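Apart from one protein chain that is not included, each protein chain of the complex appears where it belongs.
The block that comes next holds chain A.
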């Protein structure tokens, strides 16, 4: 069974981004880029399924600029077998990414696609669900546990109030939540090996997908700043402030 893992190149989660002075976006010049943390969890899960003998091949896919090759190499260093770059300089929105991934699925025929639940840059939380809809497949989002058997995936999901377990027919799309696993660190030998693994590049036009954005970003602004308040000396002063100044208790 083949597993496809879409991996996105995003600003590293430790970076605090700055809004550009002209309000056209955030300043991404010279900031550290990494794989979306949820996608590391996805790659790890797929590789574990392969190590357990459940999956036979793990294919990583990234859509975006040429530098996404680094993200694919990082996925291969964790253990993905090969990579596919859908290369474009166009600003990709989730629906476009989902269409590209659908086209890749048509070619590759995976039984399972493991997306991250959200990308930490745009926080859209859409792509996996959209891909499932376009493919006509079931979906199991926000997964914290998965077992595959008899052409079905049993997926435990993080929902309001607790957990729910769904049984979905394969092929299906799953999206990963934080507690699914803890991704391994790629070792140096595996990073070296990853450089030799196959990486194919295709263009959206080769896949017959129109990636034109549907949403126009008119402006990007700094949120209202919250400034530090005051230090209180002790519990008594804290209570006094909360009761008599803030009046919240």
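What we mean here is this: a residue touches a chain if its C-beta (ideal position, glycine included) is under 8 Å from a C-beta of that chain, and two chains touch if they have at least 3 such contacts; residues count from 1.
The criterion applied here is as follows: contacts and distances are computed from a predicted model.
**Student:** Choose one: "Anti-sigma regulatory factor", "Tetrathionate reductase", "Branched-chain amino acid ABC transporter permease" or "Electron transfer flavoprotein subunit alpha". The correct choice is the protein name in UniProt for the chain not shown.
**Tutor:** Record says "Electron transfer flavoprotein subunit alpha".
**Student:** Would you mind spotting which of A:56, A:167 or A:187 touches the chain that isn't drawn?
**Tutor:** A:167
**Student:** So one chain is hidden, and I want to know which residue out of A:67, A:192 or A:238 touches that hidden chain in the complete assembly.
**Tutor:** The one listed residue touching the chain not shown is A:238.
**Student:** Footprint of the hidden chain on chain A, which residues?
**Tutor:** 11, 13, 16-17, 19, 26, 38, 93-95, 98, 117-118, 120-127, 129-134, 137-142, 144, 154, 157-169, 172, 177-179, 214-223, 226, 228-232, 234-236, 238-239, 241-242, 246, 248-249
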